[in-house]
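Right, I'll just put the structure down here and ask away after.
Removed: one protein chain of the complex. Kept in place: all other protein chains.
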Amino acid sequence: MSDFFSTLLDEFPQVRAGLWVTLEATVLGSLLALLLSFVLGLMAGSKLLPVRGVSRVVVEFFRGTSLYIQLFWLYYAMPQLTGYELTPLLCGIVAFGLNYGAYGAEIVRGAIKSVPRAQYEAAVALNMTPFHRMRKVIMPQAWVQMIPSFTNLLIQLLKATPLLWLISAADLMTAVEHIRSRTGETLTAYLLLLAAYFVLAYALTLLMNLLERAAKRRLGLHTGAGSLLKSRTAESAATAGGAR
Amino acid sequence: MATDSAPLKEPADSVPATGTTGVEPLVRFDKVVKRYGDHVVLDELDFTVRRGEHVTLIGPSGSGKTTILRLLMTLEKVSAGVIWVDGSPLSHTRRPDGSLRPAGEKQLRESRKKIGMVFQQFNLFPNMKVLQNITEAPVNVLGMEREEAETRARELLDLVGLSGKVDAHPSQLSGGQQQRVAIARALAMRPEILLLDEVTSALDPELVAGVLELLGDIARNTDITMLCVTHEMNFARDVSEKVLMFDAGRVVESGTPEKIFTDPDHARTREFLNAVL
Partner (left out) sequence: MNQSFNWDAVGDSFPLLLEGFRVTLLATVLGTLVAAVLGLAIAVAGRAPSRLVTVPVKAVMEFVRATPLLVQLVGAAAVFTSVEPLTIGIVVLGIHYATYTSEVYRAGIDGVPKGQWEACRALSLSPRRTWQAVILPQAVRNVLPALGNYAISMFKETPFLAVITVQEMVFEARKYGTDHFAYTEVFTLAGLIFLVASYPTSLLMRKLEKRLGH
């Protein structure tokens, strides 16, 4: 046991670097996913059939073909096919972005649809342009609806980052794996790793709950501080019909 | 006053005739049909509203009253026929040969400039405070200076008796207060025509009188043309000069409130009034 922790101390710079890679992949991957969610989600609400169609096909494709395959495709197949190679971390970011962006598009589409039609009508009655209606009336209300589902998606994305280990991207898992193989302290290593991801997941949940509270406050809805600590992973996963 | 329910029959040359004769009505429904699938809501409806007139639409629910307002606000499309506002087709564009085709978004926005609407459920924007609810469109649609828009919004809030609620969220207001804000919001756009769609139906009974009183004031003190759908017969009597009785997508009869309420011509009107009064 003490062997494990002394090795951990020795290798602390690698572990810290690994943690940094994990965070980088999580943050950049989810930013790309967020961008794609909005692009594809807004396209899904277009009046034009071809625009809707493109969004539908892209979403179904990236939801249907397993994140794992997408990551491996980018890492192994793309260099072979195109001669162009992404760094492992970039492979991860792109794969996470595409896959979770496709799920996020459904969240955006659903949230926009959930804003009462009366709000749209009131905006029409005030002669707002379609863009103005979306930006100032529909989207701010839809956004509040999206946050819990996005929280869920963010945690899912974080939980997918150990895949980076498989494409040798030197993430947190890679670093701890290394210590495990050096010390042979299997149980300690994995429990510690799980605990680390658990802490990260809770920290992200807390941040997202703060964001949600701020967004709700803008709608004049006040929530107690107790809700901040609430884990959102489960309830929204259930309501999103397994939108993972 | 009951005479102008007779439709004018020359849609092709209805270039604004305002000023010269004063006969061109502000709003004219010309054989307007509205269908949802097989269900006919409005059946070749003809009626007119003169500038400055306050018209109340009454009739059993499902008779198409609200649809008329929604068509005027371009929230719905006509199935057939043409609505004329101030001599121009509301939701149609003239082709070079003079015939009409459905209008695009750009022209619809042009048409909406003259018209404002207050809804049964208020429909305030929950993501904006009271003041911004009122200033949002004047600033971003009319291009008014923010300062000017805010000054005017405060005046309007004063008018509707809510000067203390400038910074409140809509969710913090009672239904009656929300509806007053909604009225102020509509007035801030300086509409020529104000559509009121059962504006008191969603309110608690004790809040109705205040809102009706406010609307009465607006009717008396402005030259805004008003079309109201309401179940408040007292309001129809006190505020409007003309009452249109609807049934099954058609105007059964129209006339002054005194005439309609005391001596209606049609049995259908008498039945309806007996049921609601």
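Here the chain labels run A and B in written order, and each chain numbers its own residues starting at 1.
In this text, contacts are C-beta pairs under 8 Å (C-beta built on N, C-alpha and C of every residue); 3 or more make two chains touch, one makes a residue touch a chain.
None of these values were measured; they are calculated from a predicted model.
Could you tell me which shown chains are touched by the chain that is not displayed?
For the complete complex, the undisplayed chain touches A.
Among A:15, A:67, A:137 or A:170, choose the residue that contacts the chain missing from this document, as touch is defined above.
Reading the full complex, the residue touching the unseen chain is A:67.
Hey, which of A:58, A:94, A:147 or A:163 is the one touching the hidden chain?
Per the contact definition at the top, the residue touching the missing chain is A:163.
Take the complete complex as the reference. Which residues in chain A touch the chain that isn't displayed?
Contact residues on chain A toward the absent chain are 60-61, 63-70, 72-73, 76-83, 155, 158-163, 165-166, 173, 180, 186-187, 190-191, 193-194, 197-198, 201-202, 231, 233-235, 237-238, 241-244.
Simple rule for what comes next: only the chains that are shown with their structure count from here on.
How many angstrom between the C-alpha centroids of chain B and chain A?
The mean C-alpha positions of chain A and chain B differ by 47 Å.
If we count contacts the way the header does, which residues on chain A are in touch with chain B in the complex?
Answer in residue numbers: 118-119, 121-130, 132, 136-137, 140-141, 218-221.
Okay, in this complex, where on chain B does chain A touch?
73-75, 105, 109, 112-113, 115-117, 119, 121, 123-129, 136-137, 140-141, 168-172, 185-186, 189
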